[in-house]
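One protein chain omitted, others in place.
A and B are the chain letters, set down in written order, and residue numbers restart from 1 in every chain.
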Amino acid sequence: MTTYAVEVVYRGIFQRTLSRNICRGIVLAAHKGGKIGTAFGRYGDSPERNGIPAKYFAVVADDQLELEESLAKYEPKEVDVTICVDDTLCKGVESWAWYGLQPINALTKEGGALLVTSKQAADALLEDIHRKGMPYRLAIVSGPASFSGLWVYKDDHTDVRILGALARVCPGLVSMEAYEQVIQEIWSNEAKVRSARRSYDQTRVRPVEPAEGNTSVPFSFTKPGWTQMREALTIVGVPQGAGFRGGQGGFQPARSEVFKKFSTRTMRPIVNFQTCTKCTLCWLQCPDSCFDVTPDGRYDANLEACCGCGVCADVCPVADCVTMVNEAHFNDNSSQYDWFQRDKDGYLRWLTETVAQQKGEQRSHGFHHWGQYKEEIAAAAAASEAGHDN
Amino acid sequence: MTTTQKLPAIRGVHNAPLEEFYTSGHRTCQGCESALVMKLMIKAAGPRTVVLGSTGCMYVANTTYYSTPWVVPWMHTQLGSSGSAATGAAAGLKALMKKGKMKEEPINVISFCGDGGGADMGLSAISASLTHPEYNHLVLMYDNESYANTDIQVSGSSPWGAHTSFSPPGKARRIMHDRWKKNTAAMLAHGHPKSRYIATGCASYAVDLLNKVRRALTLGGPTFIHSFDPCPKGWDYDPRYSHELGMLAVETGLWVQWEIEDGVLRYSGPSRMIAIGRRKRKPIVEYLKRQGRFAHFTEEDIAYFQSQVDEIWEKWGTPGVSSVKLDLKGDRA
Partner (left out) sequence: MTTRTAEEAPVAGREELISGSEAIAQACALADIDVVTAYPIRPYDTVMQFLSRLIADGALKCEFIVAESEHSQFEIVKHASAVGARTFVGSSGVGWFYALEAIAVTAGLRLPVVALVGNRALDDPGAFGCEHNDALAVRDLGWLMNWVSTGQEALDTALIAWRVAEDPRVFLPCAISADGAFLTHSQQIVRVPDKRLVDRFLPPYNRGDLQLHPDNPITIAPQVNEDWLMEMRKQTDAAMRRSRDVIIEAYLDFNRIFHRDLTPFTEEYMTEDAEVILVGVGTLALPIKVAVRRLREQGQKVGFLRLKWFRPFPMPEVQKALSKAKAVGVIDRDYSFGSPMHGGVLAHEVRSALYDVEPRVPVVNFVAGLGGREITQPFAREMFAITQQAAQSGASDTQTHWIGVRENQE
């Protein structure tokens, strides 16, 4: 008697179809092998928001009774495999349904596996992934995070490549052959079957020692009891803000103490304070009020408030003044403006290098125009058939 | 009418107030234009304001229990109740001040609703609220063109042909949603002569929106603003382009920016340029092709959509505002 539980941690909306495809693929393939299972999104994560972390689950058991045993819980409390379809989530998961940061491997069983789509190496990912304190395995499906919107799905084969890798890291769950059969049935697409097989062949599993990983303690939040909560469904509002860094001049809004956007972002804006013309647009058009206004009239993105939408970069009239860069390369939320004030040359050098380095690895946030995904997929498929990872 | 706060017009982006009264703590989507509308709305109104929010994205995604983005007092109101909420709060404040039970001062009352709460369910209550000249309040309808909080279902304000979770393009029917209702503000303006200010706006034109909110609150009595809010989730586009999508809607003439103050209609910004013939409308396809919700459109659909936009500019009695034309030649009989 064995029950397998798999979770997919994904970016809300952007990866909803992807996660659904993965979990449905698992359950349907398991059913080919005579097992029974269920696939479901975590209700507490709905309604999903663009970019906000969410979860999808697949639970597979030998028979109906065994399945019911594991479904008696609202959601699995531990999983055999955690699939993370965006490596920026390796920093942890702050769903909109709870407070605090949950390590990406929080539900991963001892000896279980964490499967991540990433272009980073395992050691780099383990700088973000919190220390588990027990052994587990890490596998990487090499490639960028696949993002698309609600209605148009970017079918870049990420879904089946995950399934192929899953057959490698968790062979007891579903065989590669069953996945191939189901992929063919669902999509009638030989190329997708080949992508899955290639992923199966290429996936390597790296053991993770109990002591490996990010040792920082993630933000946690203790919920008050009913007599500690204010009456009549009320909470205290956010206090009024004050001058920049609490001093004279500029403005720094007060911000939520308990919701800090630890893992809402996949990209972050970096600002060239020297070319900034103080036009105000990044600040004025930011839906998240994330820019602190400096006394000299510049705008410092406060990264505890930034959700990485990129509107600031889009409205900025100066080329390369605000640039969106991959969040995966950052480990803190410290102020860019403070650094710039401390060490102007050092900051600008870093900025130039970072912008140049990231030109080639621009992450996508979904839809820009009709036909875009077809163009992108064609390019990626050609590369893939040629034996490259992308 | 009790006195109102005199909120001067903001001349240019550099004069926008630095203070934020809607700040971080909300969990809206990346690039949420409605969140920006909230921020601008309350930036314009200032701290002596109470805000009432109807059920919808700007309720559920904004105020998730134990955290809030609101610096000013804020209260949830039911989906169809933005008008009643505004009337109730304004009436309560007025009564208490008149009777000496509360310190007399002009307090802004702003009540907001989405298109579902305003253009559909709450229309009658908003209409009623606009008949009370003795109460000062603003109802702001943020229109993201679907029931965006509940999973992007079609609303009365969704555009023709849009893919929503209630109007998926299918094999038998490519276009499941073929209704067209966009001029809620104009509809309200025409039947409520005691409302001194009714306008449309869009956060892509931030200063214009700030000033419209200020104008509404300064004039007092019951007022209404309809804002057009690109929604990256429901419209299916990369969130960084929210601002661009808002501009495209105005530049293609799909969304018309105007205000009616004391019975006088004025177009704003690019809409005015289009109306006086100084600017050509961009083809609607430039707007449509940027959104996944229209990705199923055929050439024929695009042409139809274009014809509808052409119609509001070329055939309506008051372009972009009212389809009614005047005929003084005599009655039909």
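Of note:
Assume a residue touches a chain if its C-beta (ideal position, glycine included) is under 8 Å from a C-beta of that chain, and two chains touch if they have at least 3 such contacts.
Because the structure is a prediction, the values reported are computed rather than measured.
Looking at B:A16, B:A85 or B:I312, the residue that reaches the missing chain in the full complex is B:A85. Per the touch definition above, the residue from A:K77, A:K223 or A:R349 contacting the chain not shown is A:K223.
Only one of B:I10, B:V71 or B:C113 touches the chain withheld from this view, namely B:V71. On the side of subunit B, touch with the chain left out of the figure occurs at residues 47-50, 52, 59-60, 62-68, 70-78, 80-81, 83-89, 91-96, 98-99, 101-102, 107, 124-125, 127-128, 132.
Taking the whole complex into account, subunit A touches the unshown chain at residues 44, 97-98, 223, 225-226, 229-237.
FYI, only the chains that are shown with their structure count from here on.
Across the complex, subunit B is touched by residues 12-13, 46-52, 96, 99, 148-152, 223, 235, 237-241, 250-251, 253-256, 258-259, 261, 264, 279-281, 284-290, 293, 302, 304-305, 307-311, 313-315, 324, 364-370 of subunit A. Considering their complex, residues 13-14, 16, 18-33, 35-36, 39-40, 47, 60-61, 64-74, 149-152, 163, 203, 206, 232-234, 236-244, 289-295 of subunit B touch subunit A.
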